[in-house]
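The complex appears here without one of its protein chains, the remainder shown in place.
Chain naming follows the written order as A and B, and within any one chain the residues start at number 1.
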Amino acid sequence: MQISINWYLLLSAVLFTIGVLGVLFRRNAIIIFMSIELMLNAVNLLLVAFSSYLSDSKGQVFVFFIMAVAAAEVAVGLAILMSVYRNSKSTDINSLNKLKG
Amino acid sequence: MIKLVGLVPLLPLVGFLIIGFFGKKLSKGLAGVIGSAAVFAAFAVAVGIFFELNGQADKSVTVPLFSWITAGKLSVPFSFLIDPLSSLFLLIITGIGFLIHVYSTAYMHDDEGFSRFFAYLNLFIFFMLLLVLGSNYLIMFVGWEGVGLCSYLLIGFWFKNTAYNNAAKKAFIMNRIGDLGFLLGIILIFVTFGSISYHEVFEQAKSYATGTPVLTAIALLLFVGAMGKSAQLPLYTWLPDAMAGPTPVSALIHAATMVTAGIYMIARSNILYTLSPDAMSVVAIIGVCTALFAATIGLAQNDIKKVLAYSTVSQLGYMFLALGVGAYTGAVFHVMTHAFFKALLFLGAGSVIHAMSGEQDIRKMGGLKKYIPITQMTFLIGTLAISGFPGFSGFFSKDEILAHAYEHNKVLWFVGILTAGMTTFYMFRLYFLTFKGTFRGTHEQEHHLHESPKAMTIPLIILAVLSLLGGLIGIPEVLGGRHFLEEFLKPVFEDSSFRLVHHLSHNTEYILMAVAVAVMAGSIWYAYKTYVTDKTVPAESEEELNPLHKLVYRKYMVDELYESIITKPLNFIGEGLHKVVDNQIVDGVVNGCGYVVNGVSGVIRKAQTGNIGFYVFVMVISIVLILFTQLF
Partner (left out) sequence: MTTYLFYFLSFLAIMFALMVVLSKNPIHSVLYLVLTFFAIAGHYVLLNAQFLAAVHIIVYAGAIMVLFLFVIMLLNLNKETEPHKSLWLKGMAAVASGSLLVVLVGSLKNAGQMQAAAPYNGSIGLIENLGQTLFHEFLLPFEVASILLLGAMVGAVMLGKKSIK
């Protein structure tokens, strides 16, 4: 193991920040979803890195669970998106402002 | 039988529950039968208890039922105390209660609240028995409040009439003043003795020196409670107003039983009073003042029930006089005889009112003797008994009280005998105006006059017999009799009696009796002369009365006095507090909170744009800030 864990930390931080940027930057809900997937993957990468670093397989098992949650989230999220689109003919998050106070 | 004492209060309670819950479905006859049967069964058990107690050596039996309150140092078991005093009261309550139940089945027959009436009566009997049977002050207090509640319910029984409701409220509130004193007394007892059980309190009290201030304080506080419940000065005004209730209620609650609760409580706590002579003097003075005060008011009343009500207040004053001079047995004796003849008089008055189709004014009566002979006969017996005619029950009990009063203080005796004379006068005035002379009512009423049904006359006859013979259990020694009652009650008053030595020569006692009889005879003669020979009828309107008479007729304006010095200022203060504190300060704070929240949220609301992008943006900024503060 030659590569220092700090590099992985840095890589994960950058990927995560790109995900955040995506969420803030775009108005298309599907792209926002993808950005969220990107953030999750940044975390996954870090978990695997630490798992190797500490020689502990629990970290990798956690990644499985995150994948399961992500799959569930995407399934439900996309279904919601479908019905939103059916109602407003758009996936623009600016059209979802019915919660106005 | 003593083990079954739990049944005594339980039976009326069961009666109350049955009639109370199923009253609408029961026929009138059945409700009356259930109510009366429950009390009769309780009476039967009480008789059994009385004889068993009489036959055994142990005169004070505590029957534990269940553990009630246990908190820290305070432990209150729910247990009953059977001793001569409580068993005697059991007999009076259940016995007279039963007779009045029977009487009510006829008297209330046409009332639409018939089953409600019997439910209340049974509930009252239950609480009264609890009051008498409890083996500690707390159970007594529960019963005490319970009878107050029933009294309220029954005074306001005809709740459609505002005046009756006001009378009920007055009774309740006045009693509450006294109850506060009683409650404080109980608390002080607990603080002083660490227990509220009679047995432990009295055992410990014996070791205190006579005149210990804390005992005096306890005795006076308890007496405040007794003042309220037993209608003594200055808390007596509720009792005459309580006559708004149906007549059997007046007989049972406001003459025979509930109002004697104060006497019972002081007789029960006799050792506390014996050890504090100051408190005893207060009791005696209040008692004798009440007796005289109420008797003078009674002289000028024209409502048949009001006369009897003031007479009750006066007789209660007598009993307190007895307690105050240490004649505990005499007080209990008078409670018993008074229960007999006052119940008789009230029921007789009820019978008269029944015959007169609801008329209560004695100026409209007269000459009823030939229409309702049984009522007239029994009423006469009751009148003679309350006047203390030799041989009747009232004679013996009154004589005993007066003898003790004489020995204690001559002034008390003099006021007592004066009151006795007045009592005789107003009772015979009542009797003569009602039954002698000619009828003064309308033709319609005259046509309607009839003797009451058997269910009413039989209780009258039984009570008349008791009034006639009830005194025989307490014939004083000087008349060659044996004072059974004194022997019976001896265990209860033992600790007090050796501290209060009784010594009057036989000659003195004979003279006292002679004076009493002479005063009585004089009063009867004067009443006869005024109302039968001269055929005087009390004036129709107030204007014809002389000022003194008018003052007495208006009951010394006590109600007006209370109205102006207590009720009006309180109302004024309440009004002011309502306007200033409630409407402005309290409401201001409450509404101000509303305004502030409303205004602030009106501003904050603007941030709630509904724009998800904005929310996410704010979230990220916040996370950055949190991480910044946490990580650096």
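Just so it is clear, contacts are C-beta pairs under 8 Å (C-beta built on N, C-alpha and C of every residue); 3 or more make two chains touch, one makes a residue touch a chain.
What you are looking at is a predicted structure, and each value in this text was computed from that prediction instead of being measured.
Student: Quickly run down the residues of subunit A that touch the omitted chain.
Tutor: Residues of subunit A in touch with the missing chain: 1-7, 9-11, 13-22, 24-28, 30-31, 33-35, 37-38, 41, 44-45, 48-49, 51-58, 60-61, 63-65, 67-76, 78-83, 85, 91-92, 94.
Student: If the hidden chain were put back, which residues of subunit B would touch it?
Tutor: Where subunit B meets the chain not shown: residues 613, 617, 620-621, 623-624, 627-628, 631-632.
Keep in mind that, in the parts below, only the chains that are shown with their structure count from here on.
Student: Can you check how far apart subunit A and subunit B are, centre to centre, with Cα atoms defining each centre and the answer in Å?
Tutor: Roughly 83 Å, centre to centre.
Student: Can you check the complex and tell me which residues of subunit A touch subunit B?
Tutor: The touching residues are 20, 23-24, 27, 93-94, 96-101.
Student: Applying the document's contact rule, which stretches of subunit B touch subunit A when the two form their complex?
Tutor: Contacts found on subunit B: 605-613, 616-617, 620.
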